[in-house]
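Data block below; observations after.
All protein chains but one are shown at their positions in the complex.
Moving on to subunit A:
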Amino acid sequence: MTTERTGTRRAVDIVVRSVLPVVFALIVGGIILLALGKNPLKYYGDIVVNGVLGGNLQNSLVMMTPLLLMAIALIVVFRGQLWNLGYDGQYLLGAVFVGGLAPQLIPKIGLGPSYIALIVLSIAVAAAWTLVPAWLKARFGTNEIITTLVMSSIGVGGTGLLIEYLFQDPAQRTPQTRTMNTADMLPYIPGTKVHVGFIVAIVAAVVFQFILSRTSFGLRLDIFGVNPKAARHVGINSRTMTIVLFLISGGLIGLAAALDVMGQWGYVRNNWNPAYGDTIMPFVFLARLSPVGSIPFVLFYSIFATGGTVASIDSGLSTDFNMVIVALILVFMTITEYVGSKRELGQSYLPDELRDAVRRPFAALTGRSAQA
């Protein structure tokens, strides 16, 4: 991988290898559409029309806000070789507190203080939900993939309970929280229909890019990610690091939830789960765990999701077709990765350390050395 090449050549390689999986996925997705008797060109055309044109791009940007924050949340833990797969539970718990409290809190303490209080609360709730997996991981090395998934399921169930028994809108028959007044929701960026949360998300991406690549914390995080044992020798406390990373990740997911509920939805319905984390994960890898680098990918998926929902309803497909495309991107990403690493092209999607991410904790847990 140390072949000398010019900067442009290298950049082209990286772009090709990031875009190729998406192209392949769209082609295979098109074949599946054909097999289902749909016209793929019309379907993809519909996506562009409904996701970009005629002001629809603004809808896509609204969709992008939680997705980008979710992407940053994943990047932070993935860089530290930790898997936080409990995003659904963390997001929904944050969201349900915001949706449940906002309509009652705003008349009492005013808009500005309510926004701040609810955002802080949502961040705290989502971050707190990562604490048990983080502690188990830090203390015993218990596999965080499993514990975060389990905690997520508990969180999703807890959200339903909170809606039905605490935040239920008495005027509604269906289980849901009270709906915020349209006037009380996050203000639009002047001249657009995109709420200010979008700016927060972009700023967060830039800030985290800076933190991860230009600060001592970013360096310590990378050292911890590459080798937790080496990290100990330069004075990084692995346990603290693990817990801090999980808290940051959970906090960002809480921020995403608060902005999304107050900016886009206005309420939380029972059994509603946007599952942002699952769908955004491949793009986080394609962006090579760079917060700013993930912006174009998240924008692409936002357009795809926004336009795709309309396109699938128009053509009578289930909206879950988007999941098939995302799965295909993941598969082609790993294949491109395989071919790429064989030919030593460009840079790997998954840094070696991340590839070993699952193995090492197991080795630490058993006190044996991992053997390749």
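Rule of thumb we're sticking to: a contact is a pair of C-beta atoms (placed from the backbone, for glycine too) under 8 Å apart; a residue touches a chain by one contact, two chains touch by 3 or more; residues count from 1.
In the analysis below, contacts and distances are computed from a predicted model.
Protein name for the hidden chain, per its UniProt entry and selected from "ABC transporter permease", "K+/H+ antiporter subunit F", "Spore coat protein JB" or "Fibronectin type-III domain-containing protein": "ABC transporter permease". Residue-wise, the contact with the chain that is not shown comes from A:M281, picked out of A:V200, A:M281 or A:I295. Residue-wise, the contact with the chain that is not shown comes from A:S318, picked out of A:S213, A:T240 or A:S318.
Where subunit A meets the chain that is not shown, the touching residues are 32, 36, 83, 132, 136, 139-140, 142-143, 145-147, 149-151, 153-154, 157-158, 160-161, 164-165, 278-279, 281-282, 285, 316-318, 320-328, 330-331, 333-335, 337-338, 350, 355-359, 362-363, 365-366, 368-372.
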